[in-house]
Structure formats: structure tokens, C-alpha cells
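Note that one protein chain is taken out, while the other chains of the complex remain in position.
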Amino acid sequence: MKRFWRVLFRRPVAAASLVVLVLLYGGMIFAEVLSPYAPTTVFRESAYHPPNVRLWSSELGLRLQIQKYALVDEINWRYAPIRGEYVPVKLFVQGPEYRMWGLFPASVHLFGTEEAYPGYSADWSAAGRTYPVYLMGADNLGRDLFTRILYGSRISLTIGFIGIAISLTLAIVLGGLAGYFGGFADWLIMRVAEFVILIPGLYLILFLRSLLSRDMDSGQSFILITVILSFVGWPGSARLIRGLVHSIKREDFVINAQLESIPALVIIFRHIIPQMASILIVSITLGIPGFILGETVLSYLGLGIVDPAVSWGSLLNREVTTLSNLRSFPWFLYPGLFLLLTTLAFNFLGDLLRDVLDPYYRERRLGS
Amino acid sequence: MIHFDSIVKHYPLEAGFFAREEHKVFAVNGVDFRVEPGEIYGLVGESGCGKTTTARLLVRMERLTGGNILFRSRDGREFRLAGIGRADLAALRSRVRYVFQDPARSLNPRLSIREVLLSGYRYSPRWPGRSRAEEEARSLIQEVGLSVGDLDRRPADFSGGQRQRISIARALITQPEVLICDEVVSALDVSIQGQILNLLLRLREERGLTMIFIAHDLAVVGYVSDRIGVMYRGVLVEEAPARTLMANRRHPYTQYLFESLPVLRTDGESHRRRGDPALRATFSRRADATENPVSDATFLEMDEPEPGHRVSRIFSDAPRR
Partner (left out) sequence: MILTVENLSVDFATGGGLLHAVRDVSFTLDAGEVVGIVGESGSGKSVTAQSILRIIPANGRIAAGDIRFRDRSVLALDGEELRRFRGREVAMIFQEPGRSFDPIYSIGKSLAETIRAHQPDLGEDEIRERSIRLLEEVHVTNPERRLENFPHQFSGGLLQRIMIAHALASDPTVLIADEPTTALDVTIQAGIVDLLLELRRRRNVAILFITHNLALISSFADRLVVMYGGLVMEEGRTVDVLRSPRHPYTAGLLASLVPFGAHHSQQSLFILSGAPPNPMAPEPGCPFAPRCPLAKPGCREAIPEIRTDGGSRVRCIVEGPK
């Protein structure tokens, strides 16, 4: 652990990745408080509203504030800033009510405004009608994109863990059996693995998905996506694990365990697999982005998460439909940016872990 | 009592479907000897002569190619290694335990010492239940010279000598009758070797253990063994009580082996190669294990010039002194 911190200290990119991941997962956990609205809160009058938060104006000076905009082109949804009109953004304001983690009712939000908004929303009564704050712009219904990204991360950021858990379990069991017993079991498992690897992943995903009905609720979709992705994901790790089991199997301590008549399954899972803990941790870290991207692809193709549930993939699917759409409303790429950050962060962190856990990696600077 | 009855072990040199039968390593070629209950039997010989293979055949880490091994346990049960069944093998393996050369590799680095001792015991036919076993582990760890607190530590926390003590404790927990010690002191410092040898001798006294003791260091084998067998190229060339062999070696290979042993000189005399050049010429050729030294079974017969001292005829046409 000490070693982890020391190496981390020397690798600013990895350190930044760790910070990014902590922030992202923090955002995921506290989405209700951190977001100013609910993901379904609609402001019909400000569809396609651009981001309106700024830090400075001559009127209000240096503070978090909102630039007011006016709708100038109702057909193309173009807005123009209104010179000299700003609304202060306040911290810990009362806003729409929610249930924290679905349990405790509350209505405090980290930030928001307290100024009345002329075209208020009908489905939002309790907490008053205040001017909407769009950190990252709004979608076609005037819903806050930042809010939706935070809530969307609940699916996007967990699917990786659940997916890797399933696929790694498969890989450990199958790779472990193949590597330990060899012979026919090995042959069979490895041929199946090669078969799955040979099929281009995307087509397999599409095929599996198309077998199933299109109109499922989000919960079912979520489970289905993880299962499909796990099924596509296990062979690579299984081959790695098989190779490792195969070499660890010849170690004296395994032979010793065999001489003690310990059953084969106990030897595989209690004695051999734990030796690879560090490699597995690295492969988990490096494997998560694959699942996140897999979900995105499915959702982007309209086969995954659908409204009213949100994930980063479904956000991209909904908003980034045409190029002109993107040109007019570039903030629709924010979910993609989050995706990129997460993927890179996991990769850098995986590299770091590999080096920390690799006994042969030495901190080179001390060398003489 | 253990009887290695003309055992043969050949390893295939090639693996797979197209492997040719005739390409093989002749690791053990008809070795025949008995180990009596309560005795320490030493096996010596140069690297690759088949000592480890012989020992491993006894616990069926390898399968016999030919011959048989008979083990009669104290309770009168008889085990024959050729074609032994599953249940018998488990019973045999809890009675005959193998201690590896390098404890750093034979102990699972992720288990605590308690788990090391008990994880195998649980599957032995003599498992007495968790709490009873725990008690046994505690008394055993003290018996080998460590303390009860050490049960919660991991192998990496110990020095080489202490790890070898743990290995020995692990072997003893199933209350075996036979201990196979394959180079158990070779990896240890000279200043630690003595501690382990003494421990083994004490355990033999207290528990009436039978031991097969393999080592390169002839002085060490000579010290701990009651009888010694000398192997060369998969064949037993000479066997005698340790004290007889240390004083009087009859087979030319044994003579050559013992004369190669460096001895401590405190006289400032500079190095002078001892031994007979003719012997050296005969035996220093690398023993090629892919070549079967035994062309005829009568070569394996042994003469017994004095009671208990057996000498093989094979290779004995070398110059003898």
C-alpha cells in the first residue's frame, strides 16, 4: 500500500485519473444532491438552451451566476444572451423534492437559483419556480443535461463492475478448469472460447440482442446488456487465467497440496487462483471500460437503455442524431466527454496497478 | 517396511500424439532395496541419477513404468503402488509424507501457517475435527521449535530455516510413519543445517519415524543415515550401513564420488586434486540419461561381500582399488 502511494506520487497522470474516478463515482452516489433537478424535470420554454453558467460579470463581479438568454429564433431554437442580465447562483438551495437513494425525502440541492422564472414548469410545484441553471445545456425538452449525466452514470459506471464480475467469474471457472485438468476439458473450453473470440463482437451482441424482444423496461435491458457483454467478454480472460493456472500448477506448493489429497476444485480455487490476485485486479481495471463502451454502443444503437431511464449511451443516442444537430448544439457531446474521461482514467489506473503489483518494477529514479 | 521392488521409471522425451516411443529418459532402471521401519535410509549420487524420481514414485507423484513398491504400514495394512486405488492412495499419502527442498516454494505464500498446517489435514483420513486439529497444530508448531503466535503469520515472515521447520510440521500433522526428506537442508546455511538435522533426528527418536534422506552433501548423509544407497545413472551401485560406507567403499563409482568431496584444510596446503585419474576418466563423462545403461537384467544383480553391504556388478569393470 505504501508502495502504491509512492508510485502514484511519481505518476501525475495516474494520480489525476484516480481523482477523476473518485469525483465521478462521488457524483454517481450523490447525484440527487449534486444535480439541481430531477432527470425528468422539463422546462418546455427553454428547449435546446445553451449552457448559461459563468463566473464573472461586470454587474455581479466574481461569483457563480447565470447569464440570461432570450429565444430569438423559435424554429431553429437559437438563443441570444441578454446584455446585463444576470442571476446569482446560490449554494444549498431548496429545489425539487426527491428521495435520497430512494429512502429519505429531501429538497436541498448543491446549487441553483432563487429568482423566479417566467415560463415555469407545470410538473414542478413544490419548490417554487426559479430560473433554470444549465451547467451543460439543455435537451429538446429543456431538461438539464448535467443532471441527466449524473443520473446516467448510475447505469454507465456500475455496468462495468457488474459485467466484469460476471465475465471474470466465468473466466475463472472455465479457465481454471481448463488449465488445471488439461486434456479434453481444456480442449473443449478453449475451442468454445476461440469460437466466441472469432465472431466479431458487435455482430454477436446485435444478434443476441435481436433474439429478444425490443420493448423491455430499463431494468430488464440493464440485466440483459450485462449478460450479453459478459458472454462476449470472458474468453480473453479465460485464456489468460488458463495459462497462469497451467504454470502455477507445477509449483511445489500445488504438488504438495495434491499429495495431501486436497480435492482438485479446492486446489484450483483456494490455492491457485488467489496467487493471481494482482493480475486479476489489473485485468478488472483494464476491463471495465470495455463494458462501459459496450453499453454505450448498444444504447447508441437503440438496443439498450431507453427513456425514461438514462445512461450515457442513451443520452448520446437521443441527442446526437444528426451532424447539423451537433453543430447547433455542441454541448450534446458532454456525455461523450465523460465517457472518454472514465475510459482513460481506468486505463491509466490499470497501468499504474500493473506496475505497483509487478514485483520486477522498480522505481527507477533511485538507481545509481 | 518399504520394498522398492526392481522399480523402473522412464520419462517420455517427446510429448503429444506423434511422440516416438524410443525417445525417453531412463531415470530409474531397476532399483531394488528395502527400508526397514524406524530407519533413516540415505540416498546419494550425482545430479540426475534418479534419487528424486525414486522418492517420488513412492508417493505416486510419478507413475511406475515397471516393478512395484510395497509399503507395509505399522497397522499391518499393505499398499502396492502399481495400480493403487484412490482411497488407498489417500491413506498411503497420509502415512508417507514428502518434504520438499525449497520451503519458499512448497508453502502457499498466501496462507497463514495455521492454514498451511490444517488445509491438507482436513482431507486426510485422520482428521479429528476442527478444534482438536487446532490443538494439534499448536503443540506441533512448538515441537518443531516455533511458537504458537507464529501460526498467524505467513511464510514470507520467516527465515529459510524456520520455513523448513514449518514444512516439517506440516508433514508431521497427519502422524505419518515415513518422511521423505529430499534435499531438505541443501538450500540452508551451514549454520542452520545442524538445527534441522538435529530436529529430524529428535523427531525420529520420539515418533519412531522411518526416513528416506536425500542430499548432495556426503558428510551430512553419512551423519544422519543408518544405511546409505549410492545411485548412478538410475541404478543402485552400492548399499551399506552408513558407518561401513564412510570407512570402506567398494564400488568404483562410490570411490570416485567420495574422493571428489572437498574437505576442510587448515594446513595451508594448496589445492591438490585427489582421486584416481582413471576413475575420473570413466565417470566424469556426463551420464547421459537418454541412454539405458542396463542392457541385461543380470547386470542388476548385486554381490554381498559382507553382510548388509551390497555392491552392483554394473560399471564395476572400471579400475578398482
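By written order: A and B. Residues from 1 in each chain.
FYI, a contact is a pair of C-beta atoms (placed from the backbone, for glycine too) under 8 Å apart; a residue touches a chain by one contact, two chains touch by 3 or more.
In this text the structure is predicted, and so the values were computed from the model without any measurement.
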With respect to the chain omitted from the figure, which of B:Arg80, B:Arg153, B:His216 or B:Arg313 is a touching residue?
B:His216
From B:Ile2, B:Leu92, B:Val184 or B:Ala242, the answer for touching the chain not displayed is B:Ala242
Touch assignment to the omitted chain, from B:Val99, B:Leu257 or B:Ile314, lands on B:Leu257
So one chain is hidden, and I want to know which residue out of B:Gly30, B:Gly50, B:Pro103 or B:Gly161 touches that hidden chain in the complete assembly.
B:Gly161
On chain B, the omitted chain is touched by residues 46-47, 159-162, 189-195, 197-198, 201, 216-220, 222-224, 242-243, 246-247, 256-257, 260-273, 283-284, 286
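What we mean here is this: only the chains that are shown with their structure count from here on.
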Under the touch definition given earlier, write down the residues of chain A that touch chain B in their complex.
251-253, 255-257, 259-263, 270-271, 274-275, 277
Touching residues on chain B, where the partner in the complex is chain A:
59, 61, 89-90, 93-94, 97-98, 100, 102, 105-110, 119-124, 170, 174
